[in-house]
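A single protein chain has been omitted from the complex, and every remaining protein chain is retained in its original position.
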Amino acid sequence: MDARTQEFLEEVQAGRQVETGDWMPDEYRKRLIKFIEMHGNSELMGVLPERDWILRAPTLQRKLALTAKIQDEVGHCQLIYRVVEDLGKPRAQCLDDLISGKSKFHNVFHYPTKSWGDVGVIAWLVDAAAIISQKALLKCSYAPYARVMKKVCWEESFHILHGRDTVLAMVTGTPAQFELVQEALDRWWPPLMHFHGNPIPAEEDPMFVWRIKSQANEDARQQFLEGYVPQILELGLTIPDPKLRRGDDGVWEYTEPDWDELMAVVTGHGPASQERLDFRRVSRAEVDWVSKVMLPEAA
Amino acid sequence: MSERAQLLLELADDELILGWRNSEWTGIAPFLEEDVAFSSIAQNEIGHARALYDLAAVELGTDADALAFDRKPEEYRCAQLVQLRLVPDWAQTIARHVLYETADALRIAALKEHDDAELAGIAAKVEREEVYHRLHAEMWLERLRNEARYTEAVDELWPYALGVLEPGLRPALAERVGRPQVQAVERSAPGEEFAALWEEMTMVRRSAPVGAQW
Partner (left out) sequence: MIWEVFRQERKGQPFVHGGSFHAPDKAFADAYAREFYARRQESVALWIVPREEITEIGEFPDEFDLKYRRVDGYSIKARLKEARERAGTAAP
């Protein structure tokens, strides 16, 4: 590592904030782009599991809330891709790489949704897991991204409430409605346990070294379990992991997730990965003419 | 059912089904900024539907959700224009948007003068939001008016647009849009395309007994 890069590294580790026009090492810029782009990709792909359910929402309020939630996610994608663009990668190229499979998106968006139970569970627990990561990103060394995270965290605060409210209506409804939630939870628990990534120690995680992330993966997962397992259990729901328990030292124990499976999923081999990417490719092609007419510089 | 209730349901059904169709674009609009903007329009339309259903519900002894979801397909009174599935055609979508907003502006302006204070009040509120829908429609019209696919879409949808309004208002619409009046596609009972829409719109709701909470 050359002296200038070393100096930069020490500065970000000491809490320095980096702005778009600042000099930055190539490695830092590349890692930033990859990380932030994956986040943008995830917001965009996250829309797909949920958007069908807008049309099927069983009350006007749920329809409005779900539409607003998804609207937020599209908006977040816009904000996040803007950050990537200002780092040097055009939005059209981000979309190209997403659709071709060259870049990745978070595991949870590679799975199908089957019922209204999924809608509640996703809005409550997947968003909860995401907010834990996003709050940690408020301290990102790259300031434009940290600022976007502030808006994102503020906007997402209602998503969890909407999700929890949706779940609560079902678990206090008919037995069939309760079962919809339980069945959805059984399917979503493994992806939720994968969500924060494998338990690599912070010092070995390049994202943490450069202070792009400020929280180790396992810390985020523990925070999720600590906050949400009690909330799930108090509703009379069961979690499909017999080993899940809180140790006396406050550390949650659980069945070790299959990390190979996570890698397979995020590299495009999840149950709904290809179908979703195909959908994106087709829908983008259908409206491509509009971008060319309106925004030639940013499809 | 009173004339007032019928009018309210007609308006509410138009807004609900148009909002439903417009929300089919969520996540797949031509570019991200527009996706967010168009989603707000869809939400506003559903919000208008809800307010109109609320008003009708008082008279009919029910609630807005029951009116929105629990009627049989043949009981809906929406115009044919709003029932059409136009995704993934953005030119047709904007053509409908422009035509509907123009027609609705005439309808709402008339309703603002209604003797019934509640109807007039709701019309005023709807109009304050629809100012922005019209601005949105106009800004797209400016950009697409010379595209062949846009003008062809307007050609195709024009008879449907006339069908949104009662005959007395159609000459004014023809004047605003700058096209001669033609045979309108009338409001009549919803058809096959609507049946598929209704099926999807109510599938979750119908999976639990009437009156279940969601």
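The chains carry the letters A and B, assigned in the order they are written, with residues numbered from 1 in each.
One rule holds for everything that comes next: a residue touches a chain if its C-beta (ideal position, glycine included) is under 8 Å from a C-beta of that chain, and two chains touch if they have at least 3 such contacts.
As the structure is a computational prediction, the values presented were derived from the model and not from experiment.
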Contact partner of the left-out chain, one of A:Arg82, A:Arg187 or A:Arg281: A:Arg82
One chain isn't shown here. Among A:Val108, A:Val126 or A:Val148, which residue touches it? A:Val148
Options A:Cys153, A:Leu168, A:Val229 or A:Leu295, residue touching the unrepresented chain: A:Leu295
Logged for chain A, residues touching the omitted partner chain are 21, 75, 78-79, 82, 91, 147-148, 151, 155, 294-295, 297-298
What is the set of chain B residues that contact the non-displayed chain in the whole complex? 31, 33-34, 36-37, 40, 132, 135-136, 138-139, 142-143
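In this text, only the chains that are shown with their structure count from here on.
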Chain A-chain B separation of Cα centroids, rounded to whole Å: 34
In the complex, the residues of chain A that touch chain B are 44, 47-48, 51, 53-60, 62-64, 67-68, 70-71, 74-75, 77-78, 81, 91, 115-116, 166, 169-170, 172-174, 176-177, 283, 286-287, 289-291, 293-295, 298-299
Quick check on the complex: what are the chain B residues that touch chain A? 20, 23-24, 26-33, 35-36, 39-40, 42-43, 46-47, 49-50, 53, 64-65, 68-69, 88-90, 143-144, 147, 149, 200-201, 203-205, 207-209, 212-214
